[in-house]
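With one protein chain removed, the remaining protein chains of the complex are shown where they sit.
Chains: A and B, in written order; residue numbering restarts at 1 for each.
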Amino acid sequence: MGEATYTLTDEYLADLDLEKRLEATWQTRPGFWSAVATVDHKIVAKRYIATAFVFLALGGVLALFMRLQLAGPEARFISPDRYNQIFTMHGTTMMFLFAVPVMEAMAAYLVPLMVGTRNIAFPRLNAYSYWMFVIGGTLLWVSFALDTAPDVGWFAYVPLSGPEYSPGKRADIWAQMITFTEVSALALAIEIVVTVFKQRAPGMSLDRIPLLVWAMLVMAFLVILAMPAVMFSSSALILDRLVGTHFFNPAEGGDALLWQHLFWFFGHPEVYIIFLPAVGMASMVISTFSRRPIVGYLPLVMALISVGVLSFGLWVHHMFVVGLPRVGESFFTASSMSIGIPSGIQVFCWIATLWAGRPVFKTPLLFIIGFIITFVMGGLTGIMVASVPFDTQVHDTYFVVAHFHYVLIGGAVFPLIAGIYYWFPKMTGRMMSERLGKWSFGLIFLGFHATFFPMHILGLLGMPRRVYTYPADLSWGGINLFVSLSSLALAAGFLIFFINVARSLKYGLPAGSNPWEASTLEWATRSPPPPYNFRRIPVVQSRDPLWPPSDILPVGDGLRVDRREILITSVVSALPESRESSVGDSIWPLWAALGSAVMLIWSMFSPWGVVWGAVPVAVTLIGWFWPKGVPEDEA
Amino acid sequence: MVLTGALSGCSGVQSVFNAQGEASTHLRSLIFSIVGVCTLVWFLVVLMMFAALIRRRSAEGAHDGEGGKRRITIAISAALAATVVIITGFTIASFLTTRSIGDGEQADVTIEVHAHQWWWQFIYLNTDGSQGFVTANELHIPVGKKVRLILKADDVIHSFWVPSLAGKQDLIPGRPNSLVLDAGKPGVFRGQCAEFCGLQHSHMSFFVVVDTGADFVKWQDVQRSDAPGSAAADALAGKAIFMEKPCAACHAIRGTEARGIAGPDLTHVGSRRTIGAGLLENTRGSLAAWIADPQTLKPGNNMPNVPLTSDELLRVSAYLESLK
Partner (left out) sequence: MASIPHKNHLALIVSCLVVAASSAALGWLRTPRQYRTDPPIMSALEHYRLMPNKISGAPPEVYFAIGKPYELTAYDMSQGKRLYSWFGCASCHGDGRGANGPSFIDGWWIYGPSMVSIVASIHDGRPHGMPSFSDKMTIDEIWQLAGYVKALGAYSPSLSAPQRNDEKHTRPAENRGPAAILFEQGPTDKNVNRGPSP
């Protein structure tokens, strides 16, 4: 110990000594301000995930309120004004404050571990992203508490959300919340792309990347390409409302349909932004619990990429009844249906893996089985609504409500919960209860289908979506009552899941480093992982580095321990290229997020908010990037 | 049990299953066939998955051999080929259905539909394209004739949907759309706005009454005429009140000095089945209830609560009821 040379690297240090020094370099120091300033991707991601699940619970409670209102015809529990706010809040919360953030947060936690690096790329941007997300979500929910919540639906069609028909600040709050969450999503997406491309462990060439990492990479690209469309449209909406521009005003040469095109150009890839990470999780869980490598790695990767590409070519299927030319409609019918092909490949490969493996029926696998059953149904109803004539009868009815809940809950939340059960031991060092897990699976699965399957029938019986009540003489009452009662079972399932998480945090059995005997790198370190993730950077020689034939995991060395340093490798074959410093903890991302919040919130009220709000943004960014003379500042 | 009870409502007035128009019949067959094929596909996939999960396993690693791998590859490829065939079939079926519905260039009757927050205005056009008469929230069409609707929105986006007669079509400000109705038999069908349009989206329904040819002509003649005069003292007094209170500032009654444009035309309101855009059955009692407190019955709609004494209320509702 003692004589720390200027470039102390890890090759000459014994394991214990090395761990102590790495701990000193990488740890988040105790104390409130250090906790706020941390840039450890694991801590930030855990906060992110926890916050997103809080929003899930809030959005779920709203769903229960809606079901209470719809349980009987002509009910008057909730006024139409409040009901419109509630369904807007439900959709907005679930899409922008739960689904996208939670998937990206899982990526922020898992990707650096799975590719074998010590921190995510741009760790301070990561912290900034979290604070922006929290502020955006808080803005929306505080407005709800104050009866000023948006009431125009989660896709806020103009002219209804436009200047003439949405008085007050409601629609502005929605539009600016979009900016907050999309800035945070874009920041995270860039970190994911760079982490995957440049920070992989030596030897992890592109064909050895775990499928989850591939999925997260494709998702990150979708975010980068799709989110600017919605940020542009929501900013254009605010401009229309605040300073009287005419983007969406037909009388002055604008177009009401422009909004729909822009929104769905984002909105359709959005579905895959949520779904692709879930697919990646499913692949990991299936491989681990089938006790064999996944069947069809290459087709699965190709399917992920082609879903990503295709997802930009089918936004119009959300607009089949706006009166588009027939040729266009036929094209989008064909392209929407064609996404069934890569989705089919994935399902078939999973079934083949299960067939060829020896399935172990733990809770994560149960959720994945539920996922396949449910998602195939959601996919098939998706093919139905891709048909223009079919869609003219079910568009904007409860059939569509059923369809997208099958895809989003069945296709994304089921694998996510499987993923939580699966990685909880890694994140906390404790196992979740299997008994509660099976109960929660049973209730969620049955409650889900009992809640949402009847909605298909409701839609075909003519019930439009987004109605706060319906007349008694249309015989929708019985099904609606059944749906409302079933939703209680679904809610109970989620409650058990939350209870399981809370109990297991305290009383769960110790997990050990690799409780599921899985094959990927995150299981090669302690549970929970130390602040520096890996004592020494692993060297990857196969797609499943922890499984035979390679029974020992080789490691590389040469990284400095007296400053935060990571290994940069080449994009394709992950050959070591250079050492790079990784920034230390900083409070400035928080100040920068607050500064940005001042500007964004101010700009909802006055265009001068952009001008004067730029001052706090500039000040905080200068503080953020000011050289501090710490070892990490060196190249 | 709840489910079966509800399913018996399939013959309800607003349902895809109860197809009575040319378009909706085509759509129903398409829906049934696609749903049928998809159900089959789903059962096959789930069956395969359960087979994969619970099949008996032989010795360690038996399926990792070359033979096993090849069998799996073949199975996946076959499933994929089936997927391609099925979705191609669906695409072609959709295309053919769209074609068979037609676009109604040779229409017998043309009606302009104007959607407002939150009611429907129907303007019947004469054969030369000039404006005929105006009515609201109740559309009459002749059976077996092609009826062309020109769909226009005056405020936000709405969607015209009568599931028993045709698929839906949006009404978009600045972009007129059109839709063809071709009813197969007389009857009354309910329709509803299907695109979220604000506070009272839920209460923006209407009825389509399919008349026989003779009935339609009769109805049209009545609608073309001015509001009927009434000899009843109640109704006459009600008319005077209607004209001097705010009512006449928003509603038009042809043949009187009431020429408001903000609300529905009430010239023959007594002949309609419902009031308040399908909210209430049209009786003298419900008319009185509606006039007395529209903001409780349909919160946020654009009709104000007009202070009236109970006598005035009775007379105004008697007058409106008399406008057959």
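Simple rule for what comes next: a contact is a pair of C-beta atoms (placed from the backbone, for glycine too) under 8 Å apart; a residue touches a chain by one contact, two chains touch by 3 or more.
Because the structure is a prediction, the values reported are computed rather than measured.
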Interface partners of the hidden chain - shown chains only, full complex considered: A, B
Just name the one of A:T9, A:Q27 or A:Q541 that touches the chain not displayed here. A:Q27
Tell me which of A:A52, A:I86, A:M114 or A:L139 is the one touching the absent chain. A:L139
For chain B, which residues lie in contact with the unshown chain of the complex? 173, 244-246, 248-250, 260-262, 293, 295-296, 299-300, 302, 304-307
Go through chain A and note every residue touching the omitted chain. 27-32, 34-36, 38, 40, 43, 46-47, 50, 81, 134-135, 138-139, 142-143, 145-148, 159, 162-164, 167-169, 240-244, 246, 248-252, 528, 531, 601, 605
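Quick note on the criterion: only the chains that are shown with their structure count from here on.
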Rounded to a whole Å, what is the gap between the Cα centroids of chain A and chain B? 37
Chain A contacts chain B in the complex at 79-81, 84, 151-153, 157, 159-160, 164-165, 250-251, 255-257, 292, 295-296, 299, 321-323, 326, 329-330, 333-334, 337-338, 340-341, 344-345, 347-349, 351-352, 354-356, 358-359, 369, 372-373, 376-377, 380-381, 383-384, 386-397, 454, 457, 460-462, 464-471, 474-479, 481-482
Within their complex, chain B touches chain A through residues 2-3, 5-10, 12-17, 24, 26-27, 30-31, 34-35, 38, 41-42, 45-46, 48-49, 51-53, 55, 57, 63-64, 68, 72, 75-76, 79-80, 83-84, 87, 90-91, 93-95, 97-98, 101, 117, 155-157, 159, 161, 163, 166-170, 172-175, 177-178, 190, 192-202, 205, 278, 299-300
